[in-house]
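With one protein chain held back, the other chains of the complex are shown just where they sit.
On to chain A.
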Amino acid sequence: MSSKAVLSHLHRADGSATYSQNGYTIIGAVNGPVDVQRRDELPEEAAIEVNVRPAVGVGGPRERHLESLIQATLRHLILVRSYPRTLIQVTLQVRSLPEEESAGIGSVLTNSSLTLLPHLLNTAFLALLSASIPLSTTLTSAFVVITSSGKLLYSPSSTDILRAQSIRSIHVFAFSAQRSLLLSEGEGEFDVEEWEDACDLAEDRCCRNAGIAGENMDVDGEVMNLADFLRDVVKEKVVKEQKWKTAP
């Protein structure tokens, strides 16, 4: 799993981010707070509009479903009360999908909208960071797959899923920095115990460990904690912005 993020690379948007992981690349742009249309206006808080655009063609019910899930999650994250009667617009454009998914080989991958969701959420959050929208906490999101043999796979790449042959369920989790569960979506057959195991695994990888940072690194250093990744991205942003302070 190699995550990569670029912040503030679009000039015309207030905030933007490109996030890529496992063959998924998503561009996110945030504009806000801006004028809101009268019919969308909320008297006490900022309205949030999420647009998801697929890699090919125009969006359909699948995209609308993802939009509503993302909107509901972001609404609790953004301090909407500080900008009443305004609009915060989040646009997420899928730039590339893993080859297997766009070719339509893995039936689970193409049929489920959930595999895209964690990447969309992470991108949306990074774009919000870049736009300096006041937020109450951070968000990290990941998905866990349970195979028919009961094995848990954390954020498997599409080849991993194809190799695993049959999959029983897919779960998407999003966590705040305080380790509270912000979103949980599941698809397939599973029982409560399996769900709890999947949730624990995702929490472990999404949130910072109370112990030493970097403890979660696998032996080969491949798997990186998402919270640490987020901190690295922000550090890069701050260093870039404050270069003039240290420059000769």
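Everything that follows uses one rule, which is that a residue touches a chain if its C-beta (ideal position, glycine included) is under 8 Å from a C-beta of that chain, and two chains touch if they have at least 3 such contacts; residues count from 1.
The definition used in the following text is that contacts and distances are computed from a predicted model.
Missing chain, UniProt protein name, picked from "Exosome complex exonuclease-like protein Rrp40", "U3 small nucleolar RNA-associated protein 14", "Mediator of RNA polymerase II transcription subunit 20" or "S-adenosylmethionine decarboxylase proenzyme": "Exosome complex exonuclease-like protein Rrp40". Within the full complex, the residue among A:2, A:166 or A:246 touching the omitted chain is A:246.
Checked against the hidden chain, the listed residues A:33, A:98 or A:186 yield one contact partner: A:33. Annotation for chain A: contacts to the undisplayed chain at residues 7-8, 14-15, 31-35, 79, 82-86, 129-138, 176-178, 230-231, 234-235, 237-238, 240-248.
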